[in-house]
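Just one protein chain is left out here, and the rest sit where they should.
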Amino acid sequence: MLVVMGQPATREQIEHVIAEIERHGAQAHSIPGDSRVAIGVTNHHGRISRDQLQALPGVSTIVPITRPFKLASRETRQARTVIQIGDVRIGGDEVVVIAGPCAIESADQAMTIAHAVRQAGARIYRGGAYKPRTSPYSFQGLGRPGLEILARVRRETGLVTISEAVDNESLDLVAEYCDIVQIGARNMQNFSLLTHAGRTRKPVMLKRGMSATIEEWLLAAEYIMMEGNHQVILCERGVRTFAQHTRNTLDLSAVPTVRWISHLPVVVDPSHGTGRREKVTPLARAGVAVGADGIMVEVHHKPEEALSDGEQALTPEMFDQLMWELGIIVQALGRKIEGPAVGYQLRRGLGVTGVFSS
Amino acid sequence: MLVVMGQPATREQIEHVIAEIERHGAQAHSIPGDSRVAIGVTNHHGRISRDQLQALPGVSTIVPITRPFKLASRETRQARTVIQIGDVRIGGDEVVVIAGPCAIESADQAMTIAHAVRQAGARIYRGGAYKPRTSPYSFQGLGRPGLEILARVRRETGLVTISEAVDNESLDLVAEYCDIVQIGARNMQNFSLLTHAGRTRKPVMLKRGMSATIEEWLLAAEYIMMEGNHQVILCERGVRTFAQHTRNTLDLSAVPTVRWISHLPVVVDPSHGTGRREKVTPLARAGVAVGADGIMVEVHHKPEEALSDGEQALTPEMFDQLMWELGIIVQALGRKIEGPAVGYQLRRGLGVTGVFSS
Amino acid sequence: MLVVMGQPATREQIEHVIAEIERHGAQAHSIPGDSRVAIGVTNHHGRISRDQLQALPGVSTIVPITRPFKLASRETRQARTVIQIGDVRIGGDEVVVIAGPCAIESADQAMTIAHAVRQAGARIYRGGAYKPRTSPYSFQGLGRPGLEILARVRRETGLVTISEAVDNESLDLVAEYCDIVQIGARNMQNFSLLTHAGRTRKPVMLKRGMSATIEEWLLAAEYIMMEGNHQVILCERGVRTFAQHTRNTLDLSAVPTVRWISHLPVVVDPSHGTGRREKVTPLARAGVAVGADGIMVEVHHKPEEALSDGEQALTPEMFDQLMWELGIIVQALGRKIEGPAVGYQLRRGLGVTGVFSS
Partner (left out) sequence: MLVVMGQPATREQIEHVIAEIERHGAQAHSIPGDSRVAIGVTNHHGRISRDQLQALPGVSTIVPITRPFKLASRETRQARTVIQIGDVRIGGDEVVVIAGPCAIESADQAMTIAHAVRQAGARIYRGGAYKPRTSPYSFQGLGRPGLEILARVRRETGLVTISEAVDNESLDLVAEYCDIVQIGARNMQNFSLLTHAGRTRKPVMLKRGMSATIEEWLLAAEYIMMEGNHQVILCERGVRTFAQHTRNTLDLSAVPTVRWISHLPVVVDPSHGTGRREKVTPLARAGVAVGADGIMVEVHHKPEEALSDGEQALTPEMFDQLMWELGIIVQALGRKIEGPAVGYQLRRGLGVTGVFSS
């Protein structure tokens, strides 16, 4: 930790800061600047906090030197985390595609979409039973009956399933019925829910908050991991900025950043990241190219009748096209992907190129 | 609701949209533009949603005409809501000052600060027992013992008390021990918690989320009000922007905006809004001048030993000065404020002016 | 300057950084952290730059200790800068109000508004002759004839005048016809224009860029001051954020921040800061309360016929009310303001209070 003193800091203030550091059993190292003074703090082992130092008279800023997260950090664990569920491995060579409707609306709707996405190469099926909606007047999800439908999808298709939990009660139910528990962007700093998620034995997908820094996101993962559950998948889904041409601004630079400082797998969600169907495929391609371990997209066979987020859902036909385009890029990158390989070889043999969706 | 068609929309797409609107029992009104077409939708009464229309082929954007929140809107209730707790009235003539430490650390700390802020004119005492902290390694609050200390503060000083709830369990406890339940910025869209807060009989202070629009904030209030609890106090506490010279960017324009479209009282928190002690007083003055119904500030008698947020806490002496400055402005504005009036008259008689903190 | 090494930095990388620092004639001070190493750099006197250090292998971040701006800094000049033009002093005890139309449209329009705002207490008259408009299809200003009208306003009313320059040619003309040259937000980092402005002898009002940090803003002022023109007035006019309820987000915390680190006067523009007439007055009050040296507002006698920005223009009647409200707050604060004092005393004697615009 480094304490930077304000320019008009007095000799007494500097000495007081040094005395406080030493009083807490840490060591102080004074570094004179051209017009300011900085004081390095070592061996503090948490005995004196950033907040306490910041509050001392004359102090301008505190610069942390060590990262605040530990379990999520590559400094703690060099090897990349691979999460295995059945024969699906997230974080390894394969680029895993997660697909399904925004919300489970009925058994028919869910099964129709499940068969379509499975055939096209999706490995994991998504579908919300508990929907966090901005307005209380919007469709809030089917609840437990929705989870029962998800269990049937798993049984009948063999797909791994994921669904969102919005509080402790729904988390227990999602963990009972599904393979992966999702924590949504709005709950990324619902620390009570994160702690509860840390106590389940199921993998957790943690979406980045709408205005969360990378550090805050990894500290949210740390809350889960501290409880003993190290199976955390991160999901970049766009952040809120001044830009209004997409629903959120998909921050693809988060992927190499997270891969650089953490060992956790990271997935990209271009459906929420853009909010507009016609931009999902180009951004999914970009997500794979930037190095994501997976892509999560929303698919609906009748988007115009969807009870939520229909404007960002791909049709099954568009999803087929997406899988084909991802397949080409993934193979070029030397990674693996389910499904579209055969079609890819065929069409490539036929010289089909340059027909990507814009 | 207005449906704006894309410029290359075909005649068929336009007719399909009109047919869909009418199929749901609403009326469609076509408005040709110079190069585009828009379609007004009336009498829909929720029978066809924005999402459904957005998903139709050829549709560019949907423009809502009616506000999405109802109970929180001045269109529903013209008279301003005044929330009365004992002899404190929030939302009326008086500008109410809420003060106290970030976190309850001990009975001694809490009582010392309580006596100091009460004497200076604070009407409500704040203090966290459950602290939502970015890092799991930071002090998380005393929990129930902290609430017991708050109960003692109320008993011994007569101050109204407020404390934050972070989940359903802590909300029940806060409602039992305190007068007002606070929902923090990170939980503004924790809809499960909002619904639970709507079922308590205690007033709820709802802080604006770090990147929440005004509409999202009022829809969060709507979740609480829908359960029958109409005693909601809004609190602007700064939003997240590119600007880094303050911890958050205090958006004071939110105050007249909210007062224009809603009847709920609105309070400003310059402590979180700036994150730096020396900026709290100027922004508190501005908060009163812009028309807020109250100001919430953090006070600590030993900021450099505070277990959280010490760098933004005022000392009791700084709080005295703040109350004096607010008193002058509030009286000039023709509103009322507790406490500093006498000192104000005295000092004014002595010609003390122009000594405001920068 | 402090160099923070990445956690996996090797011994060789650390030694290489130290060697580079010393090779450039500066001194290196190694500070071991718990898991990282930081290296303090002193006596560098610009011999090695931040960029050069950042580029060395193993380096994580560079933390500057000394502020990058000098002439604009209070570290260079303790006394506040007061800019005198005729009998108007900006940066002293008086809160100066600048008012007038967005654009000069005709002599009649300009004179009508000038008489109205002068009578109400404005000291400086604003009006654009060169308008930087987002669209090339919008009204671009009258150009030189507009400046001639401004010269007539000055002659006939005695008001000090300000107008915006958009390139070197218009800057020379504005400096010839007006008392103060304005550089707009979009040109805040037009360094060629800043340098040219530094060579005029007229005071310059420098508006904050739409996404400029405080540091970038003061460095822009530094470009002007380096050429010998130290008469710079800063103007906060709102920044761009995700929030859409106002045209920009007025960042009032910039005022105490700038006053803390710089000696230059700072003015608040709530017209551009909010973009909506009904929010101008509350935010103007807040601007005065937060400590601004002046307020700049747009006034038009027929807003609905204004050729630009009519939706944010006050009518002369609204401006009268604004001046009255500001007068009350300014006097309470112990500062001075022109004009409304008499009316204020009269109305106060009559017990008129509590009738502020919301």
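Note that the chains are named A, B and C in the order they appear, and that numbering of residues resets to 1 at the start of each chain.
Throughout what follows, a residue touches a chain if its C-beta (ideal position, glycine included) is under 8 Å from a C-beta of that chain, and two chains touch if they have at least 3 such contacts.
It should be emphasised that the depicted structure is a prediction, and the values quoted were computed from it without experimental measurement.
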Touch with the omitted chain, as defined above, among C:39, C:114, C:219 or C:280: C:219
Chain not shown, touching residues in subunit C: 20, 46, 49, 51-52, 54-57, 68-69, 132-138, 166-168, 170, 186-187, 189-193, 210-211, 216, 219, 222-223, 226, 240, 277, 303-311, 313
In subunit B, positions touching the absent partner: 1-2, 4, 7-8, 29, 31-36, 38, 40, 42-45, 63, 65-67, 75, 211, 240-242, 244
Those residues of subunit A which, in the complete complex, touch the missing chain: 93, 211, 213-214, 239, 241-246, 249-257, 259-260, 273-274, 278-279, 282-283, 285-291, 328-329, 331-335, 353-356, 358
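By definition in this document, only the chains that are shown with their structure count from here on.
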Cα-centroid distance, subunit A relative to subunit B, in whole angstrom: 28
Euclidean distance of C-alpha centroids - subunit A vs subunit C, Å: 39
Multi-chain contact sites of subunit A, meaning residues that touch two or more partners: 211, 240
